[in-house]
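A protein chain is absent from this complex, but the other protein chains hold their places.
Moving on, here comes subunit A:
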Amino acid sequence: MRVVIAEDDALLREGLALLLGGEGFEVAAAVPDPDAFMKAVAEHHPDVAVVDVRMPPTHTDEGIKAAVEARRLHPELAVLVLSAYVEQAFATELLAGGANGIGYLLKERVGRVGEFMTALERVAAGGTAIDPEVVAQLFTRRDGPLDRLTTRELEVLALMAEGLGNTAIAERLVVTEGAVHKHIRSIFAKLDLSPADRVDRRVAAVLHYLNA
């Protein structure tokens, strides 16, 4: 799988390239700024891009803008955005064009290599990976209908919002897939959402609901 890395911090860029290279990714380019990133994407046609949020010149949200722009020019490109801190508003901006092939994670998640690779592969395959912290932020802003969910259902909802599929949710919660199915049906009923089969649509629905 081909990957392009955009990260302005040299040490971190090198570390990411080293890690992804070691995990069997082909690092086509590792660049320090949005312009070089756009060029690299056009040139190398990577399967997935790993992009830092803060990049020159203003070090604010260049990465988000670059990711959105790259997706507009190359709709098939999967993008995983990494950030030193997560902000639900950035996630909303990023997901405005759909949740498939989008990831938004805290930088330090990279250190849990196993989980990070799963998330990266999920995003590259057209799935979604939203940082638990963003999901937690979304949860704190909502009450009302969420109060009707059981603790277990809330756990399932959070993992759905992160972008996990039924199998992954079942594994994480150590329950059967059938049980997860049941929980999801119950959640959708309680929240008045129409059931969606595909995971990316489901994530979009859940995030949209939480963000509304």
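Here is the rule we use: contacts are C-beta pairs under 8 Å (C-beta built on N, C-alpha and C of every residue); 3 or more make two chains touch, one makes a residue touch a chain; residues count from 1.
Here, contacts and distances are computed from a predicted model.
Participant: Name the chain not shown, per its UniProt record: "histidine kinase", "TonB-dependent receptor", "ABC transporter permease" or "Tetratricopeptide repeat protein"?
Facilitator: Listed in its UniProt record, the absent chain's protein name reads "histidine kinase".
Participant: Touch as defined at the start, partner being the missing chain; which of A:G22, A:P57 or A:G144 qualifies?
Facilitator: Considering all chains, including the one not shown, the answer is A:G22.
Participant: One chain isn't shown here. Among A:D9, A:E69, A:E121 or A:E155, which residue touches it?
Facilitator: In the complete complex, the chain left out is touched by residue A:D9.
Participant: In the complete complex, which positions of subunit A touch the hidden chain?
Facilitator: Against the missing chain, subunit A presents residues 9, 11-12, 14-16, 18-19, 22-23, 54, 59, 84-85, 107-108, 110-113.
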